[in-house]
Each structure stands twice: as structure tokens, then as C-alpha cells.
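I'd like to ask some things about the structure below.
A single protein chain has been omitted from the complex, and every remaining protein chain is retained in its original position.
For chain A:
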Amino acid sequence: MTTFVTYNGELKSQEELEQHYKPVKVSTWVRLKKHKVFYTMLFPCLVFFLIFSYWPMLGLVLSFREYGFNTGILGGDFVGLKYFEQFFDDPRNWIYIKNTLIISCLKLFVALPFPIILAIMFSEMKNSKLRSTLQSITYLPYFISWVVVVGIMSRLLAPDTGLLNQLIQKFGGDGSTFFMMEESHFFPLVFISYVWKGIGWDSIIYFAAIMAIVPTLYEAASIDGASRLRQIWHVTLPGITSTIIILFILSLGSILSAGFDQIYLMQNPGNANVSETIDTYIVRTGLQGGQFGYATAIGLMQGIAGLVLTIVVNRVTSKKFDSSLW
């Protein structure tokens, strides 16, 4: 049993202490008043989310109503499931869903190991000065906007004068490929540029998790005769599993969103068939086309799918791996 020493040197158990020092009951009002300054600090924040997050959620009723310029965000006449039917009746929309799923699966699943591998590779570097320099270089693309990244890509991949095409020419190819315009190159380019931009940054958290693994685990493994590669497999990877899972759940909410900036900026008439995703379609029909009700309905489906998926996966992993978001 834990014992405590009181101010006059007596030894008391926790129960005894609690009996002596019963917490004074304070009325809720007094407690609220005591925290006035903290509520003041929080107030603008709550107002902000009420206006910019919860008010738009209210605007989701627009999915079931006709939008009119004078009826505002809550919309006019009730139209039922008209917009949802309209969406599923159009066969082109299935292509957009497919494109979205392909891109988001590439990003969520195929791209997942890359930052982890990079973090492990960094953790194996012993020269910490060189390592942190190289690490800062790999973080850099994260801070460069997609506008610039796509701009650089278009230049490097331009026909004839682009760096890649010139290389192809040197090796005897014709070097006039329009990489950015051709359908067949769209998904690989999306994938490569996505990994390139995020690999360094995403490795930070994994790297920190690896650094937090207690060194004695490695010592024990090496005494057991495990080679370095086996140690990575049996100590490092299990050590960062919970970090991997949490980051994965967090990213799942965006499964029906393939990342707006990158895709919108990489779109052009040449790749239109594979580059239209749900996100870009919402912007095209809604913001640019003015079909507010229809675009809201699509956004609603996207949002619900993301929410449900996050909750379900979180429940599964919290039972199976004992790591969850909440």
C-alpha cells in the first residue's frame, strides 16, 4: 500500500489522507467563473468552427433541395434524392469514382512503405550531422506548392526540350513524348510526384518512433545472433507498428478524395479520361458550373464514406492492435 508523509511527519495511507482532506465542493457557477480567462481564449476558436465548419454542415441539406440565389445556403424546394439519382445515372461518374479509387489506393497503400523505408534507412546512418543535412533536403518538397511542383514537372517532361526527352534522345529514342498529356503516363506520374513530395516529411514521425525504441531490445536481439536486417524486421518494425496504424487510420478518411491540388493542376485535355476525380468533378460542376445542389450531394456522399471508413477501421484496429485514434 502506498503511504504518504504529511507535513508534520505522520505516515498516512491514501484513504486516510482523502478522509482528512475532502475536496471542497464548489458550485458549477464558481468553477465556470474561475475559468473565465480560458473560456475567453477559446471563444474565438469555437465561433470560428461554428461558422466555418458547422454552418457548412448545415448547408448539406442543399443535397436535397433546389438551390436558388435568393434562398441561400439552406436551399429552396425539396427535391428528394434527385441529385443522387442524377449522379449514379451518369455512366461517366463511375469512371470518376474509379479514377479516384485508383489514385487514392496508390497513395494510401502503395506509397505507404516508402517513408517507412526511408526512416529506417536514416536510422541506420551513424553520422548524425550528415544524416540531418540529408533529412532536411528530403523535407523540402513538402513545403513547395503543387503549383510549382507541377510547373517543374511539365518543364522536365516537356516534349523535345524537356530534360527527360533529351535523355531519351541521347539513348537513341525519338524524345517527343508528351508525358504530361498522355493518358498512360498519368497514374505513374501522380504516384511518383506524390511519393517524391511527401517521402521525407512523412518519414519524420516514423524516424522519431524508431529513435524511441529502447536500445536494449537491439542488444538482446544481437546476443541472440540476429543480423542487422533481422533486427530491423523483428525489433524496428514491431516498434513502430502503432505509429504506422494511427497515421494510416488518419489518412483513410480521404479515400474518396485523391488530393485536389495535385490532380486539378495535372489535368489537361490529353488525360481528361483518367484525371477527372470526385474532388475535381465537384469543383467543376459546383464552383465553376454553378450546380450547387448536385455538387453538394456528391460531396455529402464523399464525406460520409470517409467518416464511416475511419470509424470502422479505428474500431477494428483498436481491438486487433490495441492502437486507435481515440
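Here, a residue touches a chain if its C-beta (ideal position, glycine included) is under 8 Å from a C-beta of that chain, and two chains touch if they have at least 3 such contacts; residues count from 1.
Everything below uses one rule, namely that contacts and distances are computed from a predicted model.
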item: Chain not present in the shown complex, as UniProt names it (candidates "Acetolactate synthase small subunit", "NADH-quinone oxidoreductase subunit H", "Sugar ABC transporter permease" or "Mannosyltransferase"); value: "Sugar ABC transporter permease"
item: Options A:M121, A:I168, A:M181 or A:L237, residue touching the unrepresented chain; value: A:M121
item: Omitted-chain contact residue, chosen from A:L58, A:V110 or A:A272; value: A:L58
item: Residue numbers in chain A that touch the chain omitted from display; value: 28, 31-32, 35, 37-39, 41-42, 44-46, 48-49, 51-60, 62, 72-73, 118, 121-122, 124-126, 134-141, 143-145, 147-148, 150-152, 154-156, 160-161, 163, 166, 196, 199-200, 204-205, 208-209, 212, 218-219, 222-223, 225-229, 231, 242-243, 246, 253, 260-261, 265, 279, 282-283, 286-287, 292, 295-296, 299-300, 302-304, 306-307, 310, 323
